[in-house]
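One structure is given below, encoded as structure tokens.
Take a look at subunit A:
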Amino acid sequence: MLKIVTSVIARDLKLAMRRQADIVSALFFFVIVVSLFPLGIGPEVDLLRQLAPGVLWVAALLATMLSLPRLFADDYRDGTLEQLALSPHPLGLIVTGKVIAHWLVSGLPLALIAPILGIQFDLSGEALLVLTGAILLGTPALSGIGAIGAALTLGLRGGGVLLSLLVLPLYIPVLIFGAGAVDATVSGLGGEGHLSLLTAMTFAAIGFAPWASAAALKIALE
Partner candidate 1 sequence: MIYWNSFSDFLAMGGYGLYVWGSFGVTALAMVIEPIAVARNRKATIARLKRQLRAESRSTEA
Partner candidate 2 sequence: MNDRFNLYRFASPATFYPLAGRLIPWFIAAGILFGLAGLYIGMLVAPTDFQQGEGYRIIFIHVPTSWMSMFIYLVMAFWAAIGLAFNTRLSGMMAQALAPTGALMAFLSLWTGALWGKPMWGTWWVWDARLTSELILLFLYIGYMALVAAIDDARRADKAGGILLLVGVVNIPIIYFSVKWWNTLHQGSSVNLTKSAMAEVMLWGMLLMALAFWMYSIAVALARVRTLMLERERHTDWVRKTLVGDEQ
């Protein structure tokens, strides 16, 4: 059971490595969006420090969205997805592997680069640590929920915009607790509560979302 998940992860990572430009583009999108905010708002450090958690998280949501349409699209086009759906392994497990692979190439890099961007906003060391942790813990949920949207919009015209319409409202709890963790740390309340709720959401999303996505994929393949 675990083997099918790991082999899907390995395969998707290998494919992603052939298209490193995509990963880098999403990362730069994240960097640019975050850097635009001070230009729009002004350089007051106090204000920026207050806005930083929200800005970084919203940018992270958008950057995750960018890579979602391709989550199933390539496999759908070349028929691999049909093969996977016909294989004896449950499609939900295969999607779990794809979700984890998606997180490894989208969420994880965001978490690694976020502290550098946080410095632009004059966040304290502790806040940077919590920010990284929150993005690490929260982005798997984004990949999971996003997979449902990607599966539902598979092969549709205007799929990318539609996907964001479907998925962004569902991202709100992650945004609230992700940004809230950093906020709470900055204001001295401690972000542990937020982080544990984020973890709970991630586990729930990784547990349930692949099965909903699998159901949506079966519909798309009919």
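As a convention for this text, a contact is a pair of C-beta atoms (placed from the backbone, for glycine too) under 8 Å apart; a residue touches a chain by one contact, two chains touch by 3 or more; residues count from 1.
For anyone wondering why these and not others, all candidates are chains of the complex that A comes from, given by their letters.
Quick caveat, the model's predicted, so the values are computed rather than measured.
Candidate 2 is the one that touches subunit A in this complex, out of the options 1 or 2. Across the interface of their complex, candidate 2 is touched by residues 148, 152-153, 156-159, 162, 165-166, 168-170, 172-173, 176-177, 180, 183, 201, 208, 212, 215-216, 219-220, 222 of subunit A.
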